[in-house]
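What follows is part of the complex, with its chains left where they were.
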Amino acid sequence: MGNLFDSQVEIAWCPGCGNFGILRALKGALTELGFSPEEVVLVSGIGQAAKLPHYIAANVFNGLHGRSIPVALAVKTVNPRLLVIAESGDGCMYGEGGNHFLHALRRNPDITVIVHNNQVYGLTKGQASPTSEEGFVSKAQPWGNLSLPLNPLSLAISQDASFVARGFSGDVDKLKEIIKEALTWRGFSLIDVLQPCVTFNRVNTFAWYKERVYYLDDSYQPEDRIKALEKSLEWGDKIPLGVIYQHQRPTFQDKIYSQIEEEDLIYRGVNFDDLFSRGLRLFT
Amino acid sequence: MDLNLLVGGEAGQGVQTVSGALSTILQRSGYFVFSIEDYQSRIRGGHSFTQVRFSTTPLRAALKEVDILACLNEETYQLHRRRVKEGGWVLGAVGNEREAHFQHFLPLNFEKIAEGVGNKIFANIVAVGAILGILGLDLESADSYLEEIFARKGEEIVEKNKQALRRGRDEVIPYVSSPLIEETRRGNSSLLVLDGNQALGWGALLSGCQFYSAYPMTPSTGILNFISSHAKEYGVVVEQAEDEIAAINMAIGASYAGARAMTATSGGGFCLMAEGLGLAAMTETPLVVVDAQRPGPSTGLPTRTSQGDLEFVIHASHDEFPRFVFAPRDPQEAINLVIRAFNLAEKYQVPVIILSDQYLADSKWTYENLEVKERPDAPQFSSFPLPYRRYLISPSGVSPRAIPGLGKALVVADSDEHDEFGHLTEDLNLRVEMHKKRMRKKETMRKEVRLPYHREGKDLTLIGWGSTWGVIEEAGERLKAEGIDSGIIHFSEIYPLPLQIEELFSHVSLPVVVENNYGGQLANLLERELKLPFPFRINSYNGRPFLVEELLLKVKEVGKNG
């Protein structure tokens, strides 16, 4: 698939892992949208999913477990000309990083958040994650997970997130299209991607997902918030894929820059002498 | 001339307004002002007070003895009456006649007088008027100050405040045979009054800081307010984060993207930032973090002062990495050290921690010629051979830094151990080289650090760090006046300790380490680095700053034992 975004780094995922599909879809989307590697910043946390940025030739900030969103938000704010993607696992984004996810919804930064949702903690070897089914058995939960799974889509829609979608890593082409929509969307976009973990999740396997997922058709209106909430609660025999909700509203960057009335921060240059003389006037 | 005013009341009675008013009026009248704020962690009630000291020469510390005590309530009188000098003044409808052994006891009922203007909320301004009357200052500066700060509340409020001021003044005039101010000065417009939080914020603005993220926490919140109030003019993105973890990760993201970035908090928030501090170190992203100390452990005393976090910030975050720790001695130095912090954070690609405290944060200093000697270095992002190696293993440990999107370089930063390109590695030989590379910076960093302020003294040497400089200096001078030849060593750049520190300490008279903490944390650090004992220590941890007279007494006690 010789591609501008090819990276030399050896991929450390298990053969057959759903992450490969997400990687292919993301590279495809970036290529088809005509981005060049220097324009793209991939921000991730820690986990199997969070290794993805190393497998794409682009700018990378592979930070702390759970903390990709604040980093991505700041990068985009400082340099709005960059395409900024925060990407990580379900544990990273919804567990350790849950608070940042929640508050990003309120701010509406123009970033895309891709969550590799394998419903398990992969890198730490198989504990229940926030999205694991109730009853999911692991070494840490031999009696089965006692909590309800988090519903990230309803959560996002409940706070009027700008763009909320669900993808499936087993369908690279459609996933790529969803990613393209998200990347071109102005405002916060979430894609929760169902991703089989062949090693630690023996419940939500490729076949399990395959049997249940279906795409929303054209009659579905993603602008209706209540309908979207209703749709987001659908989980079980049928799992909807596609854009569940969208609603344009001003982005964090728009608002910030309209306040400080400046060029994009990083391009405006800093005139230190000017700063200095302005500063000295401050107190006098 | 050196006069000390104390005004107290409960939260909500406007003590802070009094402090602002007196400080500004006195400064505009040409005096050097030094004021401290003492308040509780509540919005109404309780007890709070301000001390405003002023003189015709620069001041650096607060005194215990008071010339005028103005009491907006009874409690103020009970708590502070013992501090009034013989011949001093007590104002307020407080105490009882029997206690009036002061030469000047004026039982003014500020609230009643204020009601005469229409509302008892003007009581604090009545008190200001009374004090100005006793001092013998005309009301010109006061009027214009009231106009400024109450302008947004409308003409009527300004007028009532002016009336309140006059009523206060008029009440005392009959009793003032000679005004306290002997030397009148003409307004000296070059005098600047500023507090530590303003100075830290100003330092950031002057450094070209473009991104400031923080979560509110006393006593650091004033920095957020200050930078916000100038964000538009200076083009700074200011974002209040959802928590301190977000705050530091945002600042790191902004710095990675090329902006100068800072965050500030207090000890509890700094705990939450410890992991981010390590992230900045591992990704070699420049970062400036202010820890405005208050007494702990835990929530502790939110509105009080402390120097209890030194050892924590030196060791914060797991495993090892180099960092600078600075602690400005006053607002002027705070401005300079913040500029220096930004420069050094960028030069070495390391985190720099600035230790402030409630005392520094809230106290106001006056400067005639504010010296801002530091200049921000313009960041240098040149071009690099491709493919770009973010973590090129260099002799100095510092690798050339590129900014994403500003050129062809792909900038890969990683919190895992990584190779030169920034990709995660499990090559343990490379790990050793990378760890050495990072740690190597410390050697050059030590050379960068400036020696402590040092004034020799034959009898003893008072040692301190950060905000205690002024009070140590003044106590030292008083000792000298009493014939005790006291020297001073004062650290503003604490960590790493500079190379020549051993030499400096090789010929020092009886060292007495003065700290606003329990354990003597600087003393411990010196013991470790110098392998010398520092048994003489003066430690205070009641949440209040040292006052000159108190420190003097304690030094003498040590002198007896030492």
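By written order: A and B. Residues from 1 in each chain.
Here is the rule we go by: a contact is a pair of C-beta atoms (placed from the backbone, for glycine too) under 8 Å apart; a residue touches a chain by one contact, two chains touch by 3 or more.
Keep in mind that what you see is a predicted model, and the values were worked out from it rather than measured.
Each chain type appears once in the displayed model; counted over the entire complex in the file, the copy numbers are A x2, B x2.
Definition applied: only the chains that are shown with their structure count from here on.
Chain B has its Cα centroid 41 Å from the Cα centroid of chain A. Here chain A touches chain B in the complex through residues 9, 37-39, 41, 43, 46, 51, 53-54, 57-64, 67, 70-75, 77-79, 81-82, 99-100, 102-103, 256, 259-262, 265-266, 268, 270, 272, 275-276, 278-280, 282-284, going by the rule given at the top.
Considering their complex, residues 189-190, 192-194, 198, 202, 205-206, 208, 210-211, 213, 230-237, 239, 241-243, 245-247, 249-254, 256-261, 275-276, 279, 283, 370, 372, 375-376, 378-379, 403-416, 422-424 of chain B touch chain A.
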